[in-house]
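Below is one structure. I have some questions about it.
The block that comes next holds chain A.
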Amino acid sequence: MNLKLLSIILFLPIQVLAKEELKVLTYGSFVSDWGPGPNIEKEFESICNCNLIWNTAESSGALLSRIKLTKNNEGYDILLGLDDSLIKEAEENDLFLEHKIKDFNLDIDWDNKFFTPFDYGYFSFIYDQTKLSSPPQSFDELASRNDISLIIMDPRYSTPGLGLAKWINQIYQEDTVEYWKSLQDQIVITSKSWSDGYGLFLEGESDVVLSYNTSPAYHSLIEDNSNYQALNMIEGHAIQIEVMGILKNANNIELARKFLEFSLSENFQQYIPQGNWMYPVIDLQNSQSDFYSAAPKPKSLEQIFPSFSEKESWISNWAASLNE
Partner candidate 1 sequence: MLKLNNLSCSFDSFNTNFNIEIAHTGIIGVVGRSGSGKSTLLNLIAGFIQPHSGEIFYQNSFLNDLEPSQRDLSILFQNYNNFDHLNVFENVILGIDPQMKKTPSNYKITRDILKKLSLDIDIDTPVNLLSGGEQQRVSIARCLIRNKSMLLLDEPFNSLDPGLRRGLYEDVLMMTKKTPNLLTLISSHLIDELRKITNAFIFLHQGKIIGNKILSFKELSTNKFFKEYLK
Partner candidate 2 sequence: MEAYSIRLPYILYIGTFFFIFISGIFFFIQAPDNFNFIILNYSNAIFFTFLQAIVATFFSSLLGFIFSLILYLSGKSQRLISAFLNFCFILPVIFVSFGVIFFYSSNGVLSRLFSLLSLDYELKIFSFIGIIYVTSYFNIAFNANFFFRKLVNLPENYIKLLKSNDIPFLTAVRLQIRKYLFQGYRSILILTIIFCASNFTILYLLSGSPHLVTIELSIYQSIIFNADLYSGITLGIIQLILMLVLASLIMFNQNYDQSLNFSKSCMRIFSKSSFISIGFYLILFYFLIPFLILIKGLFNFNLQLVLSPSFINSIFNSFMISFVSVFFAVSISLSTLFIYRSFLERNSRLHKLIFISITILLFIPSLSLSSIIFYLNFNLNFILSNFFIVSLINSFFITPIVFVFLSSKFIHNYFYEYKHCVLLNISPMIRIFKIDIPKIKNELILIISAIFVLSLGDLTSVTIFNDSSFRTIPLFISQLYNNYKYDDAFFILSLFIIFLFFVMYMPSRLLKINA
């Protein structure tokens, strides 16, 4: 038999059987054993006949930096977990493809041709109600309460930290720097990541920690501990929407689009509330009623999408308060 023909016959089944791969870059906790990633992977692989390969960057704050640095030479198809405050910067760097998905049926307002949202939450401050009996109800009150110690995240390196900078900026506008200065004495730790900071709070290093209003839901539903509560600020709470997008030099664009569509379906979204401890972007009040009860939504501030320079100005305002 002709050798060429033989090799084609022998290798053809392997080619046919070889599955497509979808490489997703995300942050570590999303794909940890206790995060939503493993379940999402199983769901998607059962419908796509493909292999979903996760890779992680140091933190959500590091995701965009990695792609900017490497120009996606590492060959990822999707970046999952970008903060909405970084969307404009990502667009300015021309790193993503249009997703071409129409007909969003979401629980939030959304209109962006490059990114699709997959969860959202509201920044808040978490406290232990057994230790803090009269929690502050506004930012002004928080700053005036010298008895309250605070853990925040560094706005340069952490998306919650950046979220707080955005939040304060939205409320105080020109007086942002002054406000930050009034808060500095109470900040006992400025951690590099949300998980560091939150962990230190749980260890008793502060009275209050910057986090998400959904954090108490984890304690009450998983630990059966309702001591932890979120402050309800009368000014309103800044929203954070986490998004994903298809990278420009993705190897498998069609599969990536399929994944984005999948992420807006219940099969993906069902794992968000008690996996990522954020709100799903579709209405799951019926199936996730425990979660919604444990994490009532606060008053929301307007959603904003800053440019790179606007984002930098929030950070500069925070940095200016440190120099005192």
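The rule is short, and it goes like this: contacts are C-beta pairs under 8 Å (C-beta built on N, C-alpha and C of every residue); 3 or more make two chains touch, one makes a residue touch a chain; residues count from 1.
The candidate set was assembled so that all candidates are chains of the complex that A comes from, given by their letters.
Treat the numbers as computed from the prediction; the structure is a model and nothing was measured.
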Candidate touching chain A in this complex, from 1 or 2: 2
Complex contacts: residues of chain A adjacent to candidate 2: 28-29, 31-34, 54-58, 61-62, 64-66, 68-70, 73-74, 154, 156-157, 188-193, 195-196, 198-200, 202-205, 319, 322
